[in-house]
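Dropping the structure in here first, questions after.
Shown here: the complex without one of its protein chains, the others still in place.
Read from first to last, the chains carry the letters A and B; within each, the first residue is number 1.
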Amino acid sequence: MSNFEVINKSAPRVDGYAKATGRAIYVDDMKMPGMLYGVMLQSPLAHALIRNIDTSAAARLPGVKAVVTAKEAGTVKYGVSPARYDETVFCYDKVRHVGDNVAAVAAVDLETAMHALSLIKVDYQELPVLLTIEEAMAEGAPLIHEEYPRNVTAEVHQEFGDVQAAFKECDLIKTTSFVNKRQDGAFIEPQSCLAHYDHFGNLTLYSSTQSVHYVQRTVAMVLGMPVGRVRVVKPYVGAGFGPKAAANHLELATCLLSIRTGKPVKMIFEREQVFMHSRGRHQFFHKFTTGVKKDGTILALDHECYLNGGAYSSFGIATVYYAGSLLGGPYRLANMKYDGYRVYTNLPACGAQRGHGGVAARAGWEQQLDMIAEELGMDPVELRLKNMLVAGDVTCNDLNTSSFGMKECIEAVRDGSDWKAKKSKLPRGKGIGIACGFFVSGAGYPIYRSDTFHGTATVKLAEDGGSALLFSASCEIGQGSDTTFCMIAAEALGIPLESVRIQSGDTDFGVDLGAYSSRQTLMTGHAVKEAAEDAKRQVLEVISEKLNYPVQDMDIKKGFIVFKKGKPDISYLRTNYIKEHRGWSDNPGAEGDLSFREASRIAFLSRGTIVGTGKYKPPELGGKFKGAAVGTSPAYGCSAQVVELSVDEDTGKITIEKMTDAHDCGLAINRTSVEAQMQGSLSMGLGEALFEEVKFDPQGRIINADLAEYKIPTSLDMPPVKAIIVESNEPAGPFGAKEVGEGAIMPTIPAILNALYDAVGVRVFELPMTPERVYNAIRELKEKK
Amino acid sequence: MLLPRFDFHEPATLAEACEMMAHYGAKAKVIAGGTDLMVNMKKKLLSPERLVSIARIPELKKLDSSPGMLKLGPCFTIANIAASEEIGKTWGAICAGARSLGSPLVRSRATVGGNLGTARPAGDMPPSLMAYGARVVLTKKSGQRVVSLDNFFRGPGLTEIAADEVLSEILVDAPPPYSGCSYMNISLRSACDCNIVNVASFVTLEGPGGPIKTARIVLGCVGPTHRRAVTAEKTLIGQKPSAALFDTAAGAIAACVPGAETADCIPIDDFRGSADYKMEMAKLLIRRTLGAACSEAMKQ
Partner (left out) sequence: MAKLIHLTINDKEYDVAVAPNETLVDMLRYRLGLTGTKKGCGLGDCGSCTVIMDGSAVNSCLVLAVQADGSQITTVEGLETDEGLHPVQRAFIEHGAIQCGFCSSGMIVSAKNLLDKNPHPTEADVRTALSGNLCRCTGYQKIVDAVLSVGK
């Protein structure tokens, strides 16, 4: 079907062997001579002034090499968005949540470091604790950050079209509310880092991160070092999902300790600390009022959302925009009003997690659309097909859809799940539900205002041997990007996949914004393709010169030079090559085609090392209104999902029986990786729908900061997942590719909500759908009757 | 996560273990698999100065199911119980309890003695063992005593075991003819989860279709310890099994004075669920386990 040599197939990952044999090195597997162990002192209180910190006893403990607080770290503010830099490495005036960072210790072993921590005396003066949005915004409530009145981190007010006028033309107006719970990333590898400051003043930080670039800039800025003296390297990483996409206190403190001791310092989060750091999904309180005509045309949406953001901003300013902007699609909606408020509370800070601000909004709105469909007497599939965007449409908030295979996705899951035979026809207690979603293929703008390229890539051809070495600062965190880029490079160069090797995740290799907002395949992929094509061009130019053959009639395919207008005499080149390789047993025969191995050698001999470079920056995107940038992207992935479930009405327990997902990824570079990301997204969505919530006590302490009581799906909780790839050929993507990593989670929660209604006729407007919540909803419905 | 420091002792015999516990008393804790103890120590909830491991004492790992009685060593693993055909054919509900516990990785190390000794109100092994009328042997230097499981649990984490005693054997009588027992639990996920409610019911009938002669209903997660739903049991004696009867039994647990020490079911609101939901689920599982137990009893 496809006319590609390498891409668009199922390829085994280039890092599979290392991971399957235990050879893959993650940060905690690393060791350096003289390495010290660091630990963080974190606040036991949710809101308190720091009156005094006495580290003298800790510093005196034998084996302790450094104790640092804000005094040593300084108070340079940082965060994710420069407009909201509100964090410091250590708290200097007050602590704002349980787990906030106060000090750090480096010692010869972990036990000594932990003992030293217990000797640090902090005098706290407790302040009122604000855990809810109501408490935080109340008249006279203390300010968590002095600069932000009413504890509002950011406020958004947008209107596109005229919602009130549109409502007047509607036949049905529906209002519902929806709330989720704060989620945790729950990646299996906790944040970990190892910093080494050498005696020449160069700092190298190894970290389990999604963006070596953002970490590098933050470390340099906060610690007052030139960016060029800071190198951040990502070894193998045990996933990120968003919380690892920005610099954290662990990294900054570890660098500081290494600078002060002159020794390598390793610091790892315990699982409980992962929860206390959070930077996971916000809790969103949504209210949607949607107006439609009786034929199902969606005319207007009035949307209000409050976000409980925790003690610091993190990605929160983007989150509050995404919560609104991502309802501009995947349906045609001419009139949309959005009012969003992201509020500070004395809880760990929330940030960006797979699907960012769009997931809870999607869940609540897709459920409401099903309710509207029912009232109109329309099949939910028909309602969606009627309203969906098509390629070329622009949303009311200026998001351009250059490719949009939504129709194909809806039809694929409708047919793949046997929807027509099952909807409303399954026995009581069994149900089927559908939902749709879409997501950016990379944020249109970097998180710091800049004209920087979003990704650069270098392809260096080996001087001999026909291999291509690809260097990129991009971050393979498990999604398969290293393999994807090798495939893109191989395809663009015209050589087999086995001839390409990649080194990535190192700021020495270039600039790459990293693995977040589902950007790498499209954005870094472009840079890689350009670099590979650049290298190819140089090789063909040399051969063209040598053979006096027009370069436009040449190509490279399957590792051989292609002469489109008749093969010239290459014997002179071949003879020289063989002369250089006397003793080799696999030299080309007299008659064979000119190989890339020979051609790249010849190119080296002619020009020196052949290096191709590539870069990518999206075009100017979006409207001119405030916040227009958030939600912009060069392309959008889209998807539809059908979930089949059964409910035990006596307990309220939901069992997901089957999931069918169709995702338009433009073009699948590695089909296996695309399916795998779809299946993974669905498991995170299922967990959030049924089990996951971070729970706090009245003092702001996390009750369930472990993987027993914070429940992600086990192998027995996940059903079989059918993943269908839809390819719409995105013009803005390399070879037509766009995202899959985050978009696939969008329809999961609402598909489950809608299936629950099909099964037992109840609607749940609060997540998670625990057995108790479902049981109560069923009981309430029975009592009404 | 670091464990606190301690001294580790590995007695080779039960007598040696008792000698050590007599000597160290409350400063020592007995360890077998350690899957619960180690978690408590890592969380700094417990910091014993000494651990006395009984895991290598051969007589404490045995399984002896002569007709009439099951004798289980406390170090017999949960995984082995779950897989045991010997236990399964006569005491099936014990295997059901074992299969529900934790994960396969935990079951390989966790022991039945450990699950009893750790006395978690949501524990998977106590309900079925209590329903079958199990007794434990507590051995110390100067002798031993036998305690019914009904009188063994004193509170969350607290048992009848004295500081100088070792739980050395679990005794379960073979059920009389026309008996049945069932264990069921409700949790959020299908594995690795702490129960929201768990129940075991045991019945003996007079004859194949006959009225109920003996009934034991054990509730977990709805009180500080596993408890016998005595009020519910009383409604069953002398009655023929039926759905209506099971409803009556289930309803009886709610009729007790809330908060009373002797109440069958005193659930609390906590982060796992509300008292109301737990009460409803306890009633549901009583109905379901009675149904299953009576079906088994009638088939014999």
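Methods note: contacts are C-beta pairs under 8 Å (C-beta built on N, C-alpha and C of every residue); 3 or more make two chains touch, one makes a residue touch a chain.
Note that this is a predicted model, so its numbers are computed, not measured.
**Q** Write out, one label after another, the shown chains that touch the chain missing from the document.
**A** Counted over the whole complex, the chain not pictured touches A, B.
**Q** Looking at B:Ala79, B:Leu167 or B:Met184, which residue reaches the missing chain?
**A** Of the listed residues, the one touching the omitted chain is B:Ala79.
**Q** Out of A:Tyr78, A:Tyr197 or A:Phe241, point to the residue that touches the absent chain in the complete complex.
**A** A:Phe241
**Q** Which parts of subunit A are in contact with the chain that was left out?
**A** On the side of subunit A, residues 10, 12-13, 15-26, 28-29, 185-190, 236-239, 241, 270-271, 477-480, 672-673, 675-677, 679-684, 706-708, 712-716, 718, 720-721, 723 touch the unshown chain.
**Q** What residues on subunit B make contact with the chain left out of this view?
**A** Touch set of subunit B with respect to the missing chain: 1-8, 10, 34-35, 38-39, 42-43, 51, 53, 55, 79, 102-106, 108-109, 190-192.
Everything below uses one rule, namely that only the chains that are shown with their structure count from here on.
**Q** Counting in whole Å, what is the centre-to-centre distance of subunit A and subunit B, each centre being its mean C-alpha position?
**A** 45
**Q** Can you tell me which positions in subunit A touch subunit B when the two form their complex?
**A** 110-111, 114, 270, 650-651, 653, 690-691, 695, 703-704, 708-709, 711, 713-717, 770-772, 775-776
**Q** Please output the residues of subunit B touching subunit A within their complex, sorted ascending.
**A** Subunit B residues touching subunit A: 1-2, 103, 186, 188-194, 196, 271, 273-274, 277, 280-281, 284.
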